[in-house]
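All protein chains of the complex are present and in place, except for one that has been dropped.
Moving on, here comes chain A:
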Amino acid sequence: MAAAATAGSSPGSGPGDSPEGPEAEAPERRRKAHGMLKLYYGLSEGEGAGRPSGPDPLDPTDLNGAHFDPEVYLDKLRRECPLAQLMDSETDMVRQIRALDSDMQTLVYENYNKFISATDTIRKMKNDFRKMEDEMDRLATNMAVITDFSARISATLQDRHERITKLAGVHALLRKLQFLFELPSRLTKCVELGAYGQAVRYQGRAQAVLQQYQHLPSFRAIQDDCQVITARLAQQLRQRFREGGSGAPEQAECVELLLALGEPAEELCEEFLVHARGRLEEELRSLEAELGPSPPAPDVLEFTDHGGSGFVGGLCHVAAAYQELFAAQGPAGAEKLAAFAQELGSRYFALVERRLAQEQGGGDNSLLVRALDRFHRRLRAPGALLAAAGLADAATEIVERVARERLGHHLQGLQAAFLGCLTDVRQALAAPRVAGKEGPGLAELLANVASSILSHIKASLAAVHLFTAKEVSFSNKPYFRGEFCSQGVREGLIVGFVRSMCQTAQSFCDSPGEKGGATPPALLLLLSRLCLDYETATISYILTLTDEQFLVQDQSPVTPVSTLCAEARETARRLLTHYVKVQGLVISQMLRKSVETRDWLSTLEPRNVRAVMKRVVEDTTAIDVQVGLLYEEGVRKAQSSDSSKRTFSVYSSSRQQGRYAPSYTPSAPMDTNLLSNIQKLFSERIDVFSPVEFNKVSVLTGIIKISLKTLLECVRLRTFGRFGLQQVQVDCHFLQLYLWRFVADEELVHLLLDEVVASAALRCPDPVPMEPSVVEVICERG
């Protein structure tokens, strides 16, 4: 039994399986239906997958299978099952069959009753329908009768209806007539009450009719009355309009009513503008009063606010009302308005410009930019209304002009700052030195100047950058996007400043005070280094900074960094060259005086190096220190030997021997001079005031060259006694001892000093040179 139950029911039925067959069958059937549905909807049997092998549908031993074969089944049972089980199966089978039979019976009983009641119901419905058909027939006949009656009544009432319609028309006409007859009194009342709008509406309604029927005397009278009243009305309106105090909206209403009364629009619009002008001029006057010199002018932001809300707001109202009222006027009216706005606008602009001009000196850009922003923003509204008046363009122009002036102002500020720095440096240089110690170091001063200028530049950039800030209404104008950034800021401000800086610096080179040196040499040196630093780093830094801050979209050509750098370098070079000249001149003057003022013929035997030579060496050392503070050492030619040991001897070179060879004959000196010339061929020509390089050695070389060349030329203009020559010898040896270390090529010093001694010997009628050893002793002692 258990086996049969297992076979008969699906294993999925699980624990709820009751041993009772029909009870167990119901869920099974339901499941089958489910299975079909699921199959239909393409769903696999979820939990059904648990069914291990499923009964083979083709299994002929399956009692519920389609291919059940009783013979096979029985065969199988008989073969497989013992007797007891067969018995059990049989009883079980019988029991199941019985249960099925009783089920079938109950079903048949139940359904039989239902069939019977259904048949009864159908029979009853047949009866009812037959009755209803009869009723419907009767209804149709009744309806036909009603239709007939209705037609008859309509025909009877036709005539009356027409008469009633006519009467209603007459009634309406009469009411209109009554309105007309009452019109004068109504108008009067309205006028008295001040309900001008109502009056104008009445008048408007009656106007056409009265016009049409004016040939009838009665209507004519009414019309005349109305006209009188209307005229009075118009007059009152005008009166109100002229009094004007009641403000723009009411005026606009007056004008509207007057227009509705058919007053000439031309005249009205003139009058309207005259009134508007009065009000706006009032605003302008109050603005002008704020400008006035006596009361402390409110700040520029407040001013533009007043202007914006008072004047520009008023103008907006006027323009809006005008366009609404006189739209019918067409282009002529618009032109009139444009001219009006233009004239008043230009006066307003003049006031604003006067106020802005007062602001030019001020340092606060942010306030100015905000003021300009408000000014510009305010004017965009009327600008849209009054495109023809070009107010927005004019406003933009003003803003641009102010921006340009601002740039100029900043450039001036930078220049002034630079000059201020220079003055500071001058003062620092001129300040009395603290005993023992040098004053403020040149390098420190240079750093101060450089950082101060840089911070000024950055401050200026930041200040003008406000003009291009996103939230500012005019920053997207083409001028501010393009020209302002490239031509204004980059070229005008930054490049302009660097150029003017170079120019200012160069002007120190051209100063007429060449003799006294109005410019302290240290300043020249400092400026030269400053320009050189600009060339190497600062210029490109500033320009990069500028380009980053002001994203230059303009394609107009700008000065390339290299050009500016070249200018700065040229300035630095000129300044340094001038420094060399000035310092060389100082030493030259000392040497020249010392040569010119001495009586070289009757001088005593030299015992000492002359003080002036010591002074020259001291000064040169001081210059060396000074230049060393700012410039690098530079390249020196390799030293040949112990140069300081070299002693001057008048007859040392073959050249001089040639010179002094006693010969009159033109032929003999030819040869000796040939020798000297050949020697000269091998020594390079010395360019005395040649341009210098940017290093200490080159600068010192330049100064020493200038000094020694001066010494040479001065010596050649004098006549020396024997001791005079010896003194020159001593002096030159002393210079040789101390000067070689400063120059790039010590040969140069040798050469020049050789020339000096040789020239002194030439200028001496009795040239007896001093023993080199004695010269050395004197120099070492000195």
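Methods note: a contact is a pair of C-beta atoms (placed from the backbone, for glycine too) under 8 Å apart; a residue touches a chain by one contact, two chains touch by 3 or more; residues count from 1.
In the analysis below, contacts and distances are computed from a predicted model.
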item	value
Complex member absent from the view - protein name from UniProt, among "Glycosyltransferases", "Phospholipid-transporting ATPase", "Protein YIPF3" or "EARP and GARP complex-interacting protein 1"	"EARP and GARP complex-interacting protein 1"
Option from A:L63, A:A320, A:V586 or A:L601 whose C-beta touches the chain left out	A:L601
Sole contact to the chain not displayed, among A:L585, A:L735, A:V756 or A:M770	A:L585
Chain A residues touching the omitted chain (full complex)	512, 514-515, 585, 601-602, 660, 662-670, 673, 676-677, 680-681, 685, 687-690, 709, 713, 716, 719, 721, 762-765
